[in-house]
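Handing you a structure now.
Only one protein chain is missing; all other protein chains are in place.
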Amino acid sequence: MAYPSNYLYSKDHEWVRVEDDTCVLGITEYAQEELGEIVFVDLPDVGDTFDKADEVGTIESVKAVAEVYTPVSGEVIEVNSALEEEPELVNDEPHGGGWLIKMRLSSKDDLGELMSAEKYEEFISSGDA
Amino acid sequence: MATRDPFRDAAGVTHRLLSTGELDRREMLEAIGVDSVDRLFESLGDLLLERPPDVPGPLSDGELRDYFGRLDRMNAVPGRDLVSFLGAGAYRHETPSVIDHLLLRGEFLTVYTPYQPEISQGTLQAIFEFQTLISMLTGLDVANASLYEGASGFTEAVLMADRIQKKRKKVVMSRAIHPQYREVLASYAKNLDLEIVEIGWDERGATDREALAAAVDGETICVAVQSPNYFGVVEGWDTASEIAHEHGALSIGVVTEALSMALLKSPGDSGCDIAVGEAQSFGLSLAFGGPYLGFLATRDKYKRAMPGRLVGETVDAQGKRAWVLTLSTREQHIRREKATSNICTNQALCALAATIYLSLYGKKGLRRLAEINLQRAGALRRKLPGVAGFTPAFDAPSFNELAVRSEQPVARVLGDLEKAGILAGVPLGPDYPELEDCFLVAVTEANAASDLDRLMEALADRSAAVPEDASATA
Partner (left out) sequence: MTETTTTSAGQSGDRRVPDVAWRNEGLIFERSRPGRVGVTLSDPGVPEQPLDDLLPADLVRDEIDGMPEVSEVDVMRHYTRISRKNYALDLGLYPLGSCTMKYNPRINEDMARLPGLAGAHPSQPASTVQGNLALLWALERSLVELTGLSRVSLHPAAGAHGEFAGILMTRAAIDARGEGRRYVLIPDSAHGTNPASAHFAGFEVKELLSNERGTLDLEDLDRQMTDEVAALMLTVPNTLGVFENQIREIAQIVHGKGGYIYCDGANFNAFVGKARPGDMGVDVLHMNLHKTFTTPHGGGGPGAGPVGVSERLVPFLPTPLVERNETGFYLDHDRPQSIGRIRSFHGQFGVLVRALSYIMAMGGEGLARVAEYAVLNANYLRKALEPYYHLPYDAPSMHEVVFDDKTQHDFGVSTMDIAKRLMDYGFHPPTVYFPLIVSGALMIEPTETAAKEELDCFIEAMVAIAREAEEDPELVKGAPYTTPVFRCDEAQAARKPVLRWYPEEGAGGED
(Lines give C-alpha, C1' and ligand atoms only; values in the text may rest on other atoms or scores of the structure.)
Protein backbone atom coordinates (compact mmCIF):
# COMPACT_ATOMS: atom_id res chain seq x y z
CA MET A 1 0.00 0.00 0.00
CA ALA A 2 1.25 3.40 -0.81
CA TYR A 3 1.70 5.89 1.98
CA PRO A 4 -0.12 9.10 0.99
CA SER A 5 2.43 11.74 0.19
CA ASN A 6 0.43 14.58 1.71
CA TYR A 7 0.50 12.93 5.16
CA LEU A 8 3.18 13.25 7.82
CA TYR A 9 4.29 10.25 9.91
CA SER A 10 5.60 9.60 13.42
CA LYS A 11 7.97 6.97 14.74
CA ASP A 12 5.05 5.48 16.68
CA HIS A 13 3.27 4.79 13.40
CA GLU A 14 0.69 7.54 13.55
CA TRP A 15 -0.08 9.76 10.58
CA VAL A 16 -1.45 13.30 10.47
CA ARG A 17 -3.09 15.10 7.56
CA VAL A 18 -2.91 18.83 8.10
CA GLU A 19 -5.74 21.08 6.92
CA ASP A 20 -5.09 24.74 7.81
CA ASP A 21 -5.04 24.87 11.60
CA THR A 22 -6.61 21.46 12.10
CA CYS A 23 -5.39 17.95 11.42
CA VAL A 24 -6.71 14.43 11.14
CA LEU A 25 -4.88 11.65 12.98
CA GLY A 26 -4.79 7.93 12.43
CA ILE A 27 -2.49 4.91 12.54
CA THR A 28 -0.58 3.61 9.55
CA GLU A 29 -0.96 0.51 7.43
CA TYR A 30 2.16 -0.87 9.11
CA ALA A 31 0.62 -0.41 12.55
CA GLN A 32 -2.69 -2.09 11.73
CA GLU A 33 -0.81 -4.99 10.16
CA GLU A 34 1.22 -5.46 13.35
CA LEU A 35 -1.84 -5.31 15.57
CA GLY A 36 -3.92 -7.82 13.73
CA GLU A 37 -7.69 -7.84 13.71
CA ILE A 38 -8.86 -4.78 15.60
CA VAL A 39 -11.81 -5.33 17.88
CA PHE A 40 -12.17 -2.10 19.83
CA VAL A 41 -11.03 1.49 19.64
CA ASP A 42 -11.03 3.72 22.70
CA LEU A 43 -11.13 7.38 21.67
CA PRO A 44 -10.96 10.59 23.70
CA ASP A 45 -13.83 13.03 24.12
CA VAL A 46 -14.41 16.09 21.98
CA GLY A 47 -12.94 19.00 23.88
CA ASP A 48 -10.07 17.05 25.45
CA THR A 49 -6.72 18.74 25.05
CA PHE A 50 -3.38 17.02 24.66
CA ASP A 51 0.27 17.87 24.49
CA LYS A 52 2.61 16.26 22.00
CA ALA A 53 3.37 12.63 22.96
CA ASP A 54 0.34 12.29 25.24
CA GLU A 55 -1.69 9.12 25.01
CA VAL A 56 -4.99 9.92 23.31
CA GLY A 57 -6.52 6.47 23.25
CA THR A 58 -6.00 2.77 22.76
CA ILE A 59 -6.59 0.29 19.99
CA GLU A 60 -7.39 -3.24 21.00
CA SER A 61 -6.87 -6.24 18.79
CA VAL A 62 -7.40 -9.90 19.64
CA LYS A 63 -3.84 -10.32 20.82
CA ALA A 64 -2.68 -6.88 21.89
CA VAL A 65 -3.57 -3.41 23.02
CA ALA A 66 -1.67 -0.47 21.62
CA GLU A 67 -1.60 3.06 22.93
CA VAL A 68 -2.09 5.83 20.43
CA TYR A 69 0.04 8.92 20.99
CA THR A 70 -0.52 12.28 19.44
CA PRO A 71 2.55 13.68 17.65
CA VAL A 72 1.05 17.16 17.91
CA SER A 73 -0.48 19.33 20.61
CA GLY A 74 -4.05 20.47 20.31
CA GLU A 75 -7.74 20.07 21.13
CA VAL A 76 -9.99 17.29 19.92
CA ILE A 77 -12.75 18.68 17.72
CA GLU A 78 -14.15 15.44 16.28
CA VAL A 79 -13.81 11.69 16.77
CA ASN A 80 -14.59 8.96 14.26
CA SER A 81 -17.76 7.53 15.76
CA ALA A 82 -18.07 4.95 12.96
CA LEU A 83 -15.34 2.99 14.74
CA GLU A 84 -17.72 2.14 17.56
CA GLU A 85 -19.67 -0.23 15.36
CA GLU A 86 -16.93 -1.04 12.89
CA PRO A 87 -13.52 -1.04 14.53
CA GLU A 88 -12.25 -3.10 11.60
CA LEU A 89 -12.28 0.08 9.50
CA VAL A 90 -8.88 0.75 11.01
CA ASN A 91 -7.64 -2.48 9.43
CA ASP A 92 -9.37 -1.99 6.09
CA GLU A 93 -8.83 1.75 5.54
CA PRO A 94 -6.11 2.86 7.95
CA HIS A 95 -5.33 5.99 5.96
CA GLY A 96 -8.92 6.83 5.07
CA GLY A 97 -12.14 5.70 6.69
CA GLY A 98 -10.22 4.37 9.69
CA TRP A 99 -9.14 7.82 10.86
CA LEU A 100 -9.27 8.33 14.63
CA ILE A 101 -9.57 11.97 15.67
CA LYS A 102 -9.53 15.52 14.33
CA MET A 103 -7.65 18.12 16.30
CA ARG A 104 -7.24 21.87 16.29
CA LEU A 105 -3.49 22.38 16.39
CA SER A 106 -2.16 24.61 19.12
CA SER A 107 1.09 25.03 17.23
CA LYS A 108 2.56 23.91 13.95
CA ASP A 109 6.08 23.64 15.31
CA ASP A 110 5.74 19.94 16.18
CA LEU A 111 5.09 19.08 12.56
CA GLY A 112 8.73 19.65 11.72
CA GLU A 113 9.72 16.53 13.65
CA LEU A 114 7.53 14.25 11.60
CA MET A 115 8.54 12.24 8.56
CA SER A 116 7.50 12.46 4.97
CA ALA A 117 5.93 9.43 3.28
CA GLU A 118 9.27 8.57 1.70
CA LYS A 119 11.18 8.81 4.98
CA TYR A 120 8.54 6.77 6.74
CA GLU A 121 8.74 3.98 4.19
CA GLU A 122 12.49 3.95 4.66
CA PHE A 123 12.01 3.85 8.40
CA ILE A 124 9.76 0.81 8.41
CA SER A 125 11.90 -1.15 6.00
CA SER A 126 15.07 -0.33 7.92
CA GLY A 127 14.18 -2.72 10.72
CA ASP A 128 14.34 -0.01 13.36
CA ALA A 129 10.57 0.31 13.53
CA MET B 1 14.15 -40.69 57.63
CA ALA B 2 14.38 -44.11 56.01
CA THR B 3 11.87 -44.70 53.32
CA ARG B 4 9.58 -47.66 53.59
CA ASP B 5 8.97 -47.69 49.87
CA PRO B 6 9.84 -51.20 48.56
CA PHE B 7 11.01 -49.81 45.24
CA ARG B 8 14.11 -48.18 46.53
CA ASP B 9 17.19 -48.86 44.48
CA ALA B 10 20.85 -48.00 44.79
CA ALA B 11 20.56 -44.67 43.07
CA GLY B 12 17.45 -43.44 44.82
CA VAL B 13 13.81 -44.03 45.28
CA THR B 14 10.78 -44.10 43.08
CA HIS B 15 7.27 -43.36 44.20
CA ARG B 16 3.73 -44.06 43.09
CA LEU B 17 3.32 -40.40 42.17
CA LEU B 18 6.42 -40.42 39.99
CA SER B 19 6.20 -42.11 36.63
CA THR B 20 9.87 -42.93 36.45
CA GLY B 21 11.34 -46.21 37.65
CA GLU B 22 14.91 -47.40 37.55
CA LEU B 23 14.77 -48.69 33.99
CA ASP B 24 13.19 -45.48 32.71
CA ARG B 25 15.81 -43.37 34.40
CA ARG B 26 18.69 -45.32 32.89
CA GLU B 27 17.25 -45.21 29.39
CA MET B 28 16.59 -41.50 29.54
CA LEU B 29 20.02 -40.66 30.93
CA GLU B 30 21.54 -42.67 28.12
CA ALA B 31 19.46 -40.87 25.52
CA ILE B 32 20.53 -37.52 26.92
CA GLY B 33 24.14 -38.63 27.11
CA VAL B 34 24.61 -37.88 30.76
CA ASP B 35 25.74 -40.35 33.40
CA SER B 36 23.60 -39.20 36.31
CA VAL B 37 20.76 -36.88 37.15
CA ASP B 38 23.13 -34.88 39.35
CA ARG B 39 24.80 -33.49 36.22
CA LEU B 40 21.54 -31.78 35.31
CA PHE B 41 21.71 -29.79 38.55
CA GLU B 42 25.26 -28.57 38.18
CA SER B 43 24.24 -24.98 37.64
CA LEU B 44 22.99 -24.92 41.23
CA GLY B 45 26.52 -25.44 42.51
CA ASP B 46 26.86 -25.31 46.25
CA LEU B 47 23.23 -24.32 46.68
CA LEU B 48 22.38 -28.02 46.44
CA LEU B 49 21.21 -29.39 49.75
CA GLU B 50 23.29 -32.10 51.28
CA ARG B 51 20.29 -33.83 52.81
CA PRO B 52 16.69 -33.97 51.65
CA PRO B 53 14.33 -31.62 53.51
CA ASP B 54 12.89 -32.78 56.80
CA VAL B 55 9.18 -32.96 56.07
CA PRO B 56 6.90 -35.80 57.14
CA GLY B 57 6.39 -38.70 54.75
CA PRO B 58 6.27 -40.67 52.56
CA LEU B 59 2.91 -41.85 53.87
CA SER B 60 0.59 -44.38 52.34
CA ASP B 61 -3.06 -43.57 51.70
CA GLY B 62 -3.95 -45.38 54.92
CA GLU B 63 -1.42 -43.42 56.94
CA LEU B 64 -2.67 -40.17 55.45
CA ARG B 65 -6.21 -41.09 56.42
CA ASP B 66 -5.05 -41.72 59.97
CA TYR B 67 -3.23 -38.42 60.20
CA PHE B 68 -5.95 -36.27 58.72
CA GLY B 69 -8.61 -38.32 60.45
CA ARG B 70 -7.11 -37.33 63.77
CA LEU B 71 -7.19 -33.68 62.76
CA ASP B 72 -10.79 -34.13 61.63
CA ARG B 73 -11.76 -35.49 65.03
CA MET B 74 -10.05 -32.62 66.81
CA ASN B 75 -12.66 -30.32 65.29
CA ALA B 76 -16.23 -29.77 66.39
CA VAL B 77 -18.23 -28.64 63.37
CA PRO B 78 -21.77 -27.48 62.56
CA GLY B 79 -24.18 -30.31 61.94
CA ARG B 80 -21.99 -33.19 63.01
CA ASP B 81 -21.02 -31.90 66.44
CA LEU B 82 -22.54 -28.52 67.05
CA VAL B 83 -25.69 -26.55 66.40
CA SER B 84 -24.55 -23.46 64.53
CA PHE B 85 -26.04 -20.08 63.78
CA LEU B 86 -22.84 -18.62 62.40
CA GLY B 87 -23.13 -16.46 59.30
CA ALA B 88 -21.36 -13.14 58.86
CA GLY B 89 -20.39 -13.70 55.27
CA ALA B 90 -20.21 -17.52 55.14
CA TYR B 91 -23.42 -19.52 55.17
CA ARG B 92 -24.17 -23.16 55.74
CA HIS B 93 -26.53 -24.55 53.12
CA GLU B 94 -27.44 -28.05 52.04
CA THR B 95 -25.30 -29.30 49.21
CA PRO B 96 -26.75 -31.72 46.67
CA SER B 97 -24.40 -34.71 46.34
CA VAL B 98 -24.44 -34.50 42.55
CA ILE B 99 -22.08 -31.55 42.70
CA ASP B 100 -19.10 -33.41 44.11
CA HIS B 101 -19.50 -36.32 41.76
CA LEU B 102 -19.37 -34.02 38.79
CA LEU B 103 -16.53 -31.93 40.18
CA LEU B 104 -14.43 -35.04 40.65
CA ARG B 105 -14.64 -35.97 36.99
CA GLY B 106 -11.11 -35.74 35.66
CA GLU B 107 -12.36 -33.72 32.70
CA PHE B 108 -13.38 -30.93 35.06
CA LEU B 109 -10.96 -31.35 37.94
CA THR B 110 -7.65 -31.75 36.16
CA VAL B 111 -7.90 -29.27 33.31
CA TYR B 112 -6.06 -26.02 32.86
CA THR B 113 -7.43 -22.57 32.08
CA PRO B 114 -9.21 -22.84 28.73
CA TYR B 115 -6.73 -20.94 26.57
CA GLN B 116 -7.05 -23.56 23.83
CA PRO B 117 -10.78 -23.47 23.14
CA GLU B 118 -10.85 -26.42 20.74
CA ILE B 119 -10.19 -28.84 23.59
CA SER B 120 -11.77 -26.89 26.43
CA GLN B 121 -15.38 -26.42 25.39
CA GLY B 122 -16.64 -28.17 28.52
CA THR B 123 -15.01 -25.65 30.84
CA LEU B 124 -15.84 -22.68 28.61
CA GLN B 125 -19.46 -23.65 28.30
CA ALA B 126 -19.82 -24.13 32.05
CA ILE B 127 -18.34 -20.69 32.70
CA PHE B 128 -20.67 -19.17 30.10
CA GLU B 129 -23.58 -20.73 31.98
CA PHE B 130 -22.19 -19.35 35.25
CA GLN B 131 -21.93 -15.86 33.74
CA THR B 132 -25.49 -16.15 32.54
CA LEU B 133 -26.83 -17.23 35.93
CA ILE B 134 -25.02 -14.45 37.79
CA SER B 135 -26.28 -11.96 35.24
CA MET B 136 -29.82 -13.21 35.85
CA LEU B 137 -29.52 -13.09 39.63
CA THR B 138 -27.91 -9.65 39.77
CA GLY B 139 -30.18 -8.19 37.12
CA LEU B 140 -27.15 -6.79 35.27
CA ASP B 141 -26.03 -7.33 31.69
CA VAL B 142 -22.62 -8.90 32.05
CA ALA B 143 -20.95 -11.06 34.70
CA ASN B 144 -17.34 -12.24 34.72
CA ALA B 145 -16.05 -15.77 35.21
CA SER B 146 -15.64 -15.18 38.96
CA LEU B 147 -13.09 -13.65 41.32
CA TYR B 148 -11.29 -15.11 44.32
CA GLU B 149 -13.92 -14.23 46.93
CA GLY B 150 -16.14 -11.40 48.12
CA ALA B 151 -13.67 -9.12 49.89
CA SER B 152 -11.02 -8.85 47.18
CA GLY B 153 -13.91 -8.81 44.71
CA PHE B 154 -15.34 -5.75 46.44
CA THR B 155 -11.97 -4.07 46.14
CA GLU B 156 -11.83 -4.94 42.45
CA ALA B 157 -15.26 -3.38 41.99
CA VAL B 158 -14.11 -0.12 43.57
CA LEU B 159 -10.96 -0.13 41.43
CA MET B 160 -13.10 -0.77 38.39
CA ALA B 161 -15.29 2.21 39.25
CA ASP B 162 -12.13 4.28 39.66
CA ARG B 163 -10.95 3.28 36.19
CA ILE B 164 -14.29 4.24 34.66
CA GLN B 165 -14.52 7.59 36.42
CA LYS B 166 -10.89 8.53 35.72
CA LYS B 167 -10.57 11.92 37.40
CA ARG B 168 -12.54 11.48 40.63
CA LYS B 169 -10.99 10.58 43.96
CA LYS B 170 -13.62 9.79 46.62
CA VAL B 171 -15.17 6.46 47.57
CA VAL B 172 -18.27 6.65 49.76
CA MET B 173 -19.19 3.39 51.44
CA SER B 174 -21.49 2.12 54.15
CA ARG B 175 -19.98 0.96 57.45
CA ALA B 176 -22.57 -1.77 57.33
CA ILE B 177 -20.55 -3.48 54.60
CA HIS B 178 -18.77 -6.59 55.88
CA PRO B 179 -15.81 -5.38 57.99
CA GLN B 180 -13.37 -7.70 56.25
CA TYR B 181 -14.38 -6.34 52.85
CA ARG B 182 -13.63 -2.81 54.01
CA GLU B 183 -10.35 -3.98 55.55
CA VAL B 184 -9.20 -5.50 52.29
CA LEU B 185 -10.06 -2.33 50.40
CA ALA B 186 -7.97 -0.40 52.92
CA SER B 187 -5.02 -2.76 52.38
CA TYR B 188 -5.13 -2.19 48.63
CA ALA B 189 -5.96 1.50 48.83
CA LYS B 190 -2.90 2.36 50.94
CA ASN B 191 -0.91 2.69 47.74
CA LEU B 192 -3.56 4.38 45.65
CA ASP B 193 -4.65 7.98 45.76
CA LEU B 194 -8.19 7.43 47.05
CA GLU B 195 -10.20 9.16 49.74
CA ILE B 196 -12.46 6.70 51.50
CA VAL B 197 -15.49 7.98 53.41
CA GLU B 198 -17.54 5.65 55.63
CA ILE B 199 -21.19 6.25 56.41
CA GLY B 200 -22.87 4.96 59.57
CA TRP B 201 -26.30 3.48 60.08
CA ASP B 202 -29.59 4.79 61.38
CA GLU B 203 -31.89 3.42 64.07
CA ARG B 204 -33.35 0.91 61.62
CA GLY B 205 -29.90 -0.58 61.05
CA ALA B 206 -29.71 0.65 57.46
CA THR B 207 -27.14 3.05 55.99
CA ASP B 208 -27.95 6.59 57.12
CA ARG B 209 -29.50 8.25 54.06
CA GLU B 210 -28.92 11.82 55.14
CA ALA B 211 -25.29 11.23 55.95
CA LEU B 212 -24.91 9.44 52.62
CA ALA B 213 -26.49 12.28 50.66
CA ALA B 214 -24.29 14.79 52.46
CA ALA B 215 -21.11 12.89 51.63
CA VAL B 216 -21.67 12.33 47.91
CA ASP B 217 -20.61 15.05 45.47
CA GLY B 218 -18.96 15.63 42.11
CA GLU B 219 -15.73 14.12 43.39
CA THR B 220 -17.34 10.80 44.24
CA ILE B 221 -16.29 7.78 42.21
CA CYS B 222 -18.85 5.43 43.65
CA VAL B 223 -21.30 4.75 46.44
CA ALA B 224 -21.15 1.24 47.90
CA VAL B 225 -23.87 -0.34 50.03
CA GLN B 226 -24.43 -3.95 51.09
CA SER B 227 -27.89 -5.54 51.23
CA PRO B 228 -28.74 -7.55 53.25
CA ASN B 229 -26.05 -5.65 55.15
CA TYR B 230 -23.66 -7.02 57.75
CA PHE B 231 -26.36 -6.70 60.42
CA GLY B 232 -28.73 -8.74 58.25
CA VAL B 233 -30.85 -5.70 57.42
CA VAL B 234 -32.44 -5.71 53.98
CA GLU B 235 -31.88 -2.09 53.06
CA GLY B 236 -31.96 -2.24 49.27
CA TRP B 237 -30.07 0.07 46.94
CA ASP B 238 -32.68 2.34 45.37
CA THR B 239 -31.87 5.33 47.54
CA ALA B 240 -28.12 4.87 47.34
CA SER B 241 -28.27 4.53 43.56
CA GLU B 242 -30.38 7.67 43.23
CA ILE B 243 -27.99 9.68 45.34
CA ALA B 244 -25.00 8.32 43.45
CA HIS B 245 -26.42 9.03 40.01
CA GLU B 246 -27.46 12.57 40.95
CA HIS B 247 -23.77 13.33 41.22
CA GLY B 248 -22.49 11.20 38.37
CA ALA B 249 -21.14 8.57 40.73
CA LEU B 250 -21.49 4.83 40.19
CA SER B 251 -23.61 2.65 42.50
CA ILE B 252 -22.01 -0.55 43.75
CA GLY B 253 -24.28 -3.19 45.31
CA VAL B 254 -22.53 -5.64 47.63
CA VAL B 255 -24.01 -9.05 48.46
CA THR B 256 -22.50 -11.54 50.89
CA GLU B 257 -25.44 -13.97 51.02
CA ALA B 258 -25.98 -14.65 47.32
CA LEU B 259 -29.12 -16.69 47.98
CA SER B 260 -30.89 -13.48 48.91
CA MET B 261 -30.84 -12.46 45.25
CA ALA B 262 -33.30 -15.24 44.47
CA LEU B 263 -36.02 -13.44 46.40
CA LEU B 264 -35.02 -9.81 46.86
CA LYS B 265 -35.11 -7.01 44.31
CA SER B 266 -31.91 -7.35 42.33
CA PRO B 267 -29.00 -4.91 42.40
CA GLY B 268 -29.57 -4.21 38.70
CA ASP B 269 -33.24 -3.33 39.23
CA SER B 270 -32.21 -1.13 42.14
CA GLY B 271 -30.02 1.09 40.02
CA CYS B 272 -26.68 -0.53 40.78
CA ASP B 273 -24.04 -0.19 38.09
CA ILE B 274 -21.87 -2.93 39.55
CA ALA B 275 -22.95 -5.87 41.71
CA VAL B 276 -20.23 -7.73 43.59
CA GLY B 277 -19.95 -10.21 46.42
CA GLU B 278 -19.75 -13.76 47.60
CA ALA B 279 -21.44 -16.77 46.02
CA GLN B 280 -20.20 -19.39 48.51
CA SER B 281 -23.83 -20.12 49.38
CA PHE B 282 -24.27 -21.77 46.01
CA GLY B 283 -22.99 -25.24 46.81
CA LEU B 284 -19.58 -24.55 48.36
CA SER B 285 -18.79 -26.07 51.73
CA LEU B 286 -17.77 -23.73 54.55
CA ALA B 287 -14.24 -25.18 54.43
CA PHE B 288 -12.95 -22.91 57.17
CA GLY B 289 -13.08 -19.88 54.91
CA GLY B 290 -12.02 -20.98 51.45
CA PRO B 291 -11.91 -21.54 48.58
CA TYR B 292 -14.96 -19.37 48.05
CA LEU B 293 -16.41 -17.67 44.99
CA GLY B 294 -16.41 -13.99 44.21
CA PHE B 295 -18.82 -12.69 41.57
CA LEU B 296 -18.99 -9.39 39.73
CA ALA B 297 -21.55 -8.12 37.26
CA THR B 298 -22.06 -4.81 35.54
CA ARG B 299 -23.87 -2.91 32.82
CA ASP B 300 -22.93 -3.58 29.22
CA LYS B 301 -21.26 -0.20 28.72
CA TYR B 302 -18.73 -0.94 31.48
CA LYS B 303 -17.78 -4.43 30.37
CA ARG B 304 -14.33 -3.51 29.12
CA ALA B 305 -13.41 -2.13 32.52
CA MET B 306 -14.21 -5.42 34.25
CA PRO B 307 -11.46 -7.35 35.98
CA GLY B 308 -11.10 -11.08 35.63
CA ARG B 309 -11.83 -13.50 32.83
CA LEU B 310 -14.77 -13.45 30.45
CA VAL B 311 -16.10 -16.19 28.23
CA GLY B 312 -17.84 -15.18 25.02
CA GLU B 313 -19.80 -17.01 22.39
CA THR B 314 -18.56 -17.23 18.84
CA VAL B 315 -18.38 -19.71 15.99
CA ASP B 316 -15.63 -22.02 14.83
CA ALA B 317 -14.20 -22.38 11.33
CA GLN B 318 -17.16 -24.52 10.32
CA GLY B 319 -19.76 -22.17 11.72
CA LYS B 320 -20.45 -24.26 14.78
CA ARG B 321 -21.27 -22.45 18.03
CA ALA B 322 -18.27 -22.36 20.34
CA TRP B 323 -17.06 -20.49 23.40
CA VAL B 324 -13.74 -18.72 23.95
CA LEU B 325 -12.01 -16.55 26.51
CA THR B 326 -12.48 -13.04 25.26
CA LEU B 327 -11.60 -9.42 25.97
CA SER B 328 -8.44 -10.88 27.45
CA THR B 329 -6.29 -8.05 26.24
CA ARG B 330 -7.29 -6.28 29.46
CA GLU B 331 -5.62 -8.92 31.54
CA GLN B 332 -2.15 -9.05 32.94
CA HIS B 333 -0.66 -11.54 30.57
CA ILE B 334 -0.97 -9.05 27.74
CA ARG B 335 -1.22 -5.58 29.21
CA ARG B 336 1.29 -6.21 31.99
CA GLU B 337 1.56 -3.01 34.03
CA LYS B 338 -1.52 -1.56 32.38
CA ALA B 339 -3.69 -4.53 33.22
CA THR B 340 -7.09 -3.97 34.75
CA SER B 341 -6.00 -6.14 37.64
CA ASN B 342 -3.37 -8.74 38.35
CA ILE B 343 -5.82 -11.55 38.76
CA CYS B 344 -4.72 -14.66 36.97
CA THR B 345 -7.06 -17.33 38.25
CA ASN B 346 -10.74 -17.21 38.45
CA GLN B 347 -12.27 -19.88 40.67
CA ALA B 348 -13.40 -22.13 37.83
CA LEU B 349 -14.11 -25.27 39.79
CA CYS B 350 -16.03 -23.33 42.43
CA ALA B 351 -17.96 -21.55 39.70
CA LEU B 352 -18.78 -24.94 38.21
CA ALA B 353 -20.09 -26.10 41.59
CA ALA B 354 -22.28 -22.99 41.78
CA THR B 355 -23.53 -23.50 38.24
CA ILE B 356 -24.53 -27.08 38.99
CA TYR B 357 -26.14 -25.98 42.26
CA LEU B 358 -28.15 -23.24 40.56
CA SER B 359 -29.21 -25.60 37.78
CA LEU B 360 -30.43 -28.18 40.29
CA TYR B 361 -32.43 -25.70 42.35
CA GLY B 362 -33.48 -23.78 39.28
CA LYS B 363 -36.08 -21.10 38.81
CA LYS B 364 -38.58 -22.35 41.34
CA GLY B 365 -36.37 -24.32 43.68
CA LEU B 366 -34.00 -21.47 44.41
CA ARG B 367 -36.81 -19.09 45.18
CA ARG B 368 -38.48 -21.63 47.44
CA LEU B 369 -35.16 -22.20 49.22
CA ALA B 370 -34.81 -18.47 49.76
CA GLU B 371 -38.34 -18.36 51.16
CA ILE B 372 -37.56 -21.18 53.59
CA ASN B 373 -34.54 -19.24 54.82
CA LEU B 374 -36.66 -16.13 55.19
CA GLN B 375 -39.31 -18.00 57.14
CA ARG B 376 -36.80 -19.45 59.55
CA ALA B 377 -35.27 -16.09 60.34
CA GLY B 378 -38.80 -14.78 60.64
CA ALA B 379 -39.52 -17.49 63.21
CA LEU B 380 -36.38 -16.55 65.11
CA ARG B 381 -37.46 -12.91 65.22
CA ARG B 382 -40.92 -13.95 66.44
CA LYS B 383 -39.62 -16.22 69.20
CA LEU B 384 -36.93 -13.91 70.50
CA PRO B 385 -39.20 -11.62 72.51
CA GLY B 386 -40.23 -14.75 74.41
CA VAL B 387 -36.75 -14.95 75.89
CA ALA B 388 -36.00 -12.30 78.49
CA GLY B 389 -32.85 -10.30 77.93
CA PHE B 390 -32.58 -10.83 74.17
CA THR B 391 -34.17 -8.68 71.49
CA PRO B 392 -33.67 -8.10 67.78
CA ALA B 393 -31.29 -5.14 67.53
CA PHE B 394 -33.07 -3.62 64.56
CA ASP B 395 -36.66 -3.42 63.43
CA ALA B 396 -35.95 -3.58 59.70
CA PRO B 397 -36.67 -6.63 57.51
CA SER B 398 -34.05 -9.35 57.35
CA PHE B 399 -33.40 -12.31 55.05
CA ASN B 400 -31.77 -15.18 56.96
CA GLU B 401 -29.67 -13.34 59.50
CA LEU B 402 -30.32 -10.78 62.20
CA ALA B 403 -28.49 -8.92 64.90
CA VAL B 404 -29.58 -9.82 68.44
CA ARG B 405 -29.09 -7.46 71.37
CA SER B 406 -28.16 -9.07 74.67
CA GLU B 407 -28.50 -7.56 78.12
CA GLN B 408 -25.72 -9.80 79.35
CA PRO B 409 -22.13 -9.62 78.09
CA VAL B 410 -22.03 -11.17 74.66
CA ALA B 411 -18.78 -13.05 75.19
CA ARG B 412 -20.19 -14.83 78.22
CA VAL B 413 -23.45 -15.70 76.49
CA LEU B 414 -21.66 -17.14 73.49
CA GLY B 415 -19.18 -18.96 75.73
CA ASP B 416 -21.92 -20.59 77.77
CA LEU B 417 -23.86 -21.62 74.69
CA GLU B 418 -20.72 -23.07 73.17
CA LYS B 419 -20.39 -25.31 76.22
CA ALA B 420 -23.96 -26.41 75.56
CA GLY B 421 -22.97 -27.38 72.03
CA ILE B 422 -24.39 -24.30 70.32
CA LEU B 423 -22.49 -21.73 68.26
CA ALA B 424 -25.05 -19.01 68.78
CA GLY B 425 -23.57 -16.33 66.61
CA VAL B 426 -20.79 -13.93 65.67
CA PRO B 427 -20.19 -11.01 68.08
CA LEU B 428 -20.39 -7.53 66.59
CA GLY B 429 -18.31 -5.81 69.28
CA PRO B 430 -14.84 -6.48 67.80
CA ASP B 431 -15.73 -4.60 64.60
CA TYR B 432 -18.42 -2.22 65.92
CA PRO B 433 -17.75 -0.98 69.45
CA GLU B 434 -21.16 0.74 69.42
CA LEU B 435 -22.76 -2.67 69.03
CA GLU B 436 -20.74 -4.61 71.58
CA ASP B 437 -23.97 -5.82 73.14
CA CYS B 438 -25.03 -7.52 69.90
CA PHE B 439 -24.27 -10.67 68.00
CA LEU B 440 -25.31 -11.96 64.55
CA VAL B 441 -27.53 -15.01 64.28
CA ALA B 442 -28.03 -16.72 60.92
CA VAL B 443 -30.48 -19.54 60.34
CA THR B 444 -30.75 -21.47 57.09
CA GLU B 445 -32.45 -24.57 55.74
CA ALA B 446 -29.37 -26.52 56.88
CA ASN B 447 -30.28 -26.02 60.51
CA ALA B 448 -32.33 -28.88 61.91
CA ALA B 449 -35.94 -27.98 62.62
CA SER B 450 -35.24 -28.33 66.33
CA ASP B 451 -32.21 -26.02 66.27
CA LEU B 452 -34.23 -22.85 66.80
CA ASP B 453 -36.00 -24.32 69.82
CA ARG B 454 -32.69 -25.47 71.27
CA LEU B 455 -31.31 -21.97 70.82
CA MET B 456 -34.32 -20.39 72.51
CA GLU B 457 -34.11 -22.84 75.42
CA ALA B 458 -30.40 -22.29 75.86
CA LEU B 459 -30.81 -18.51 75.79
CA ALA B 460 -33.74 -18.76 78.17
CA ASP B 461 -31.62 -20.82 80.56
CA ARG B 462 -29.04 -18.09 80.49
CA SER B 463 -31.47 -15.31 81.10
CA ALA B 464 -32.78 -17.19 84.09
CA ALA B 465 -29.25 -17.53 85.44
CA VAL B 466 -28.22 -15.39 88.39
CA PRO B 467 -26.54 -12.32 86.90
CA GLU B 468 -22.90 -12.27 87.86
CA ASP B 469 -21.20 -9.02 88.72
CA ALA B 470 -19.41 -7.14 85.97
CA SER B 471 -15.93 -8.13 87.03
CA ALA B 472 -16.53 -11.85 86.83
CA THR B 473 -14.88 -13.57 83.91
CA ALA B 474 -16.60 -16.08 81.66
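Couple of notes before you dig in:
The chains carry the letters A and B, assigned in the order they are written, with residues numbered from 1 in each.
As a convention for this text, a residue touches a chain if its C-beta (ideal position, glycine included) is under 8 Å from a C-beta of that chain, and two chains touch if they have at least 3 such contacts.
In this text the structure is predicted, and so the values were computed from the model without any measurement.
Checked against the full complex, the candidates B:L86, B:M160, B:I221 or B:L384 give a single residue touching the omitted chain, namely B:L86. Across the entire complex, the residue among B:L212, B:L259, B:L296 or B:L366 in touch with the chain not shown is B:L366.
Looking at B:L352, B:V404, B:V441 or B:A458, the residue that reaches the missing chain in the full complex is B:L352.
On the side of subunit A, the interface with the absent chain consists of residues 37, 39-40, 60-62, 87-88, using the contact rule stated above.
In the analysis below, only the chains that are shown with their structure count from here on.
The geometric centre of subunit A is 45 Å away from that of subunit B, both derived from CA atoms.
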